[in-house]
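Yeah, one chain of the complex is gone here, protein chain that is, but the others are all in their spots.
Right, chain A next:
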């Protein structure tokens, strides 16, 4: 079950997780002890904003400038999936 992440929760990349760009796959990837996540463009943008300062709501707001129709709930759901995969932690 994916747990719910609140809009004021502050996600940050977990210790030991590396975000990088893979020239071979031409995609942003997240590297962590269990494996590799190949990110699509939206997920890569969200991950790059999980800085331990911005809240889920802030991230949605920031991405709203770039992508039309970004819903905070979609960002919260994506962050929840990243929490589930142990890529990010949330405070608050």
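Here, a residue touches a chain if its C-beta (ideal position, glycine included) is under 8 Å from a C-beta of that chain, and two chains touch if they have at least 3 such contacts; residues count from 1.
As a convention for this text, contacts and distances are computed from a predicted model.
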| item | value |
| --- | --- |
| Missing subunit (named according to UniProt) among the choices "ABC transporter permease", "Glycosyltransferase", "PqqA peptide cyclase" or "Ligase-associated DNA damage response DEXH box helicase" | "PqqA peptide cyclase" |
| Identified contact with the non-displayed chain, of A:4, A:24 or A:53 | A:24 |
| Hidden partner interface residues of chain A, rising order | 15-16, 18, 20, 22, 24-25, 29, 31-36, 86 |
